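A single protein chain has been omitted from the complex, and every remaining protein chain is retained in its original position.
And now, subunit A:
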Amino acid sequence: MDKKLGRLLLIGIPYFWLFLLFLVPFGIVLKISLSDVAVAIPPYTPTFDLESGWEGLKALLVELDFENYIWLTEDDLYWTSYLSSLRIAFVSTVLTLLIGYPLAYSMAKAPSEWRPTLLMLIILPFWTSFLIRVYAWIGILKTEGLLNQLLMFVGIIDDPLQILNTDTAVYIGIVYSYLPFMVLPLYSSLEKMDGSLLEAAQDLGCTAISAFWKVTLPLSMPGIIAGSFLVFIPAIGEFVIPDLLGGSDTKMIGKTLWAEFFSNRDWPVASAVAVLLLLLLIVPIVLFQKQQERAQEAEQ
């Protein structure tokens, strides 16, 4: 009996916490996304009053509607935000892969006594504040910043380039911040690779380069896929990078949601944006989950 109670508590405590603070809030977001904005505290209507019981719940349900979602489809701002989030996340993922692959490859090929140090050097920036790392780029990229000073000093350009507050700055920020997420899975798949396979390919007449395309690259595919998802999924909902490095015409959905909530104080529309963002993310998340499961099965 005692054991049963212990088990109940063991499962119950974390379950209850996550249920109350993770699942229930989503229910509330969904409900508010169907409500109307109001000048009140809290700024939406209808509100649910526990004391009114069943009748109150019925009255509440009657008042909910899809108005906010219709509004979202009619206003261009939201379409552009979703589409450009997808575009920016996709381009950044490709760029991160192009920069991360040679890095991970060289780490995996480094002398084995060097590898722990290299690995730690990749992980270390991940522990330092995200905000600070994004901030560091402002001083480099702005019009009178170091990059422009350098380029003008060398004589490549005569007038400073506008880099900060453009999509280019956002790409740089995302690649910089998420590079470790790409390198780590790539490294772990490249490091496990059996070197004799490459030798076999070369014995059979492959040049080093064609052996890379035919052997190394296909074998590192699980790492490429995992790394790409780990960059793509969080990049879609990113707020800090587009807000600090991007310009006013850089529309990303995380930024739009933030503005809707903090500047326009329109909680129902912000909630509707959140629900749609979640729907947008479910596809890549489920694909990622499936791929991870397959990779695990392949290992066993």
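FYI, a contact is a pair of C-beta atoms (placed from the backbone, for glycine too) under 8 Å apart; a residue touches a chain by one contact, two chains touch by 3 or more; residues count from 1.
The rule is simple: contacts and distances are computed from a predicted model.
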Among "Purine-binding chemotaxis protein CheW", "Formylmethanofuran--tetrahydromethanopterin formyltransferase", "Spermidine/putrescine ABC transporter permease" or "Nitrilotriacetate monooxygenase component A", go ahead and choose the protein name stored in UniProt for the chain not displayed.
-> "Spermidine/putrescine ABC transporter permease"
By the document's definition of touch, the residue of A:Leu64, A:Ile138 or A:Leu151 touching the omitted chain is A:Ile138
Touch assignment to the omitted chain, from A:Val29, A:Leu64 or A:Cys206, lands on A:Val29
Which of these touches the unseen chain: A:Leu72, A:Met107 or A:Ile225?
-> A:Met107
Spell out the interface residues on subunit A facing the chain that's missing from view.
-> 6-7, 10-11, 13-15, 17-19, 21-26, 28-29, 32, 42, 48, 99, 102-103, 105-107, 109-112, 118, 120-125, 127-133, 135-140, 142, 144-146, 149, 176, 179, 195, 198, 233-234, 236-240, 244, 254, 257-258, 261-262, 267, 270-271, 274, 277-278, 281, 285, 288-289
